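Heads up, one of the protein chains got dropped from this complex, but the rest are sitting where they should.
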Amino acid sequence: MSQSEAAEPSAPSTVTPGMEKVFTRSPLLGTNTHSLCPGCGEPNAVRVLMENIEEMGERENTVCVLGIGCYTAFAALMDVDCQQAMHGRAPAQATGLKRVLPDRLVFTLQGDGDMITEGIQEVIHAAARGEKITAICLNNAAFGETGGHMTATSVIGQRTKSTLEGRTPERHGYPIRLPEMLMGFEGVAYLARGTVHTPAGVKKTKKLLRAALETQRRGLGFSLVEVVTMCPTGWFVTPGEGPKFQQENLLPVFPVGELKRPRSLTV
Amino acid sequence: MAKSAGTVLIDVERCKGCELCIPVCPPKVLEMSVAVNAIGFRYPELSDGCTGCELCAEICPDYCFEVFRTTKPSAADDVAPEVRA
Partner (left out) sequence: MSVVKQVETAGAGAAPGAPRAFLEGGHALAEGAIQAGCRFYCGYPMTPSTEVLEYMARRMPQVGGVCINVEAEIEGINMVWGATGGGVRSMIASTTNGMSLMQESMSEMVLGRVPAVIVNMGRGQGDYFQCTRGGGHGSHRMIVLAPGSAQEAVDTAYRAFHLAEKWRHPVLIYGDFMLSHTSETVSFAPPPDTLDPLPAKTWVTDGARGRKPRLLTSLGMRLKEDASAGAPAEIGPGGGHGGTDTTRPMRDTVARHREIAAVETRVETAWLDDAKMVITAFGIVGRFARYAAKLAREEGMKVGYVRPYTLVPFPYETYADVGSRGIPVAVFENNAGQMVQDVRLGVEGRAPVHFIGEISMDGSGFGVGPKIDALHVLEKIREVYPRRNAA
């Protein structure tokens, strides 16, 4: 079949009088494309994150500290100041920045390999100190960027390039549920987990991220949102199978919902 | 008169052919093309019946969709003002 150079919109794609635009990409995402895999869930989380920043009017106040993973490339997409951090270290780096510029909106963007595997010390101590940052974990239960290896959140039975027969408790231990772990920390004000495997999940994730950012904006303490994202490449499934794999294998281990919320928060 | 209550504009050159939009569309008006775009992926094509529900736009990881929806007219809007109760 011939390759189209600039495909013609089909006739039904006609905006008729009386129609208004109800959805468009946030200007904070710019016009660039990204090279993340087809069916990756991370861009969905980043999109709703940027929509929140735009709706809160915080573009000029925001600094994002990115860890190391596929998502590091989003520094080219997000129309906010960014710092890149070493693997696992973003919560410490964000702490330094927030402590000297307390009126800025400072959040980390990390994967599960970055935050929960390499950098669990950093996020635990930032949470314990109640640092007024928002830590955002894109959890796909794998080291995606290196090709699909076990992390601290890979689930039992999950086959990766370092757990070829599937993760087993005897050889590889159990996955870590980070938001659950931080529940008892007095300095932690907001904890939630979202999913982006369905449109409803994406919309709910947007609300969770908004609540976390509002928690920071009101100076209420440490906030963390873990977003479960599809990684068909790391899971060795097709892009179309990603949402089903997520629903059947990850979400039973990582249940979605708000775990902790400041009483005074009304968003 | 519009056949569909809504429509989407699809930036097909951004599409990576993940096909996540196809099953989430409630009226099932998205179908993957036969042709491929400049980066070699097939992309969704729209047929009649779009309701402008935005679910495709929510799930698309490459931000391909812009969604339009008819502002909900009441039947009275079609009636001349002097006839309205």
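Per-chain residue numbering starts at 1, and chain names A and B are given in the order in which the chains are listed.
Everything that follows uses one rule, which is that a contact is a pair of C-beta atoms (placed from the backbone, for glycine too) under 8 Å apart; a residue touches a chain by one contact, two chains touch by 3 or more.
These figures come from a predicted structure and were not determined experimentally.
Although it is left out of the displayed model, the omitted chain contacts the following shown chains in the full complex: A.
Taking the complete complex into account, A:62 is the one of A:62, A:158 or A:195 that touches the chain left out.
Within the complete assembly, A:104 is the residue of A:104, A:172, A:203 or A:218 that touches the hidden chain. In the full complex, chain A contacts the hidden chain through residues 27, 30-36, 59-63, 65, 70, 72-73, 75-86, 89-90, 92-101, 104-105, 121-122, 125, 145.
The rule is simple: only the chains that are shown with their structure count from here on.
For chain B in complex with chain A, the touching residues are 2-4, 6-10, 12-14, 16-20, 22-24, 29, 33-38, 40-41, 43, 45-50, 52, 54-63, 65-71, 73. Residues 1-7, 9-10, 12-16, 18-25, 29, 33-34, 36-44, 47, 198-199, 202-203, 239-240, 242-243 of chain A are the ones that touch chain B when the two sit in their complex.
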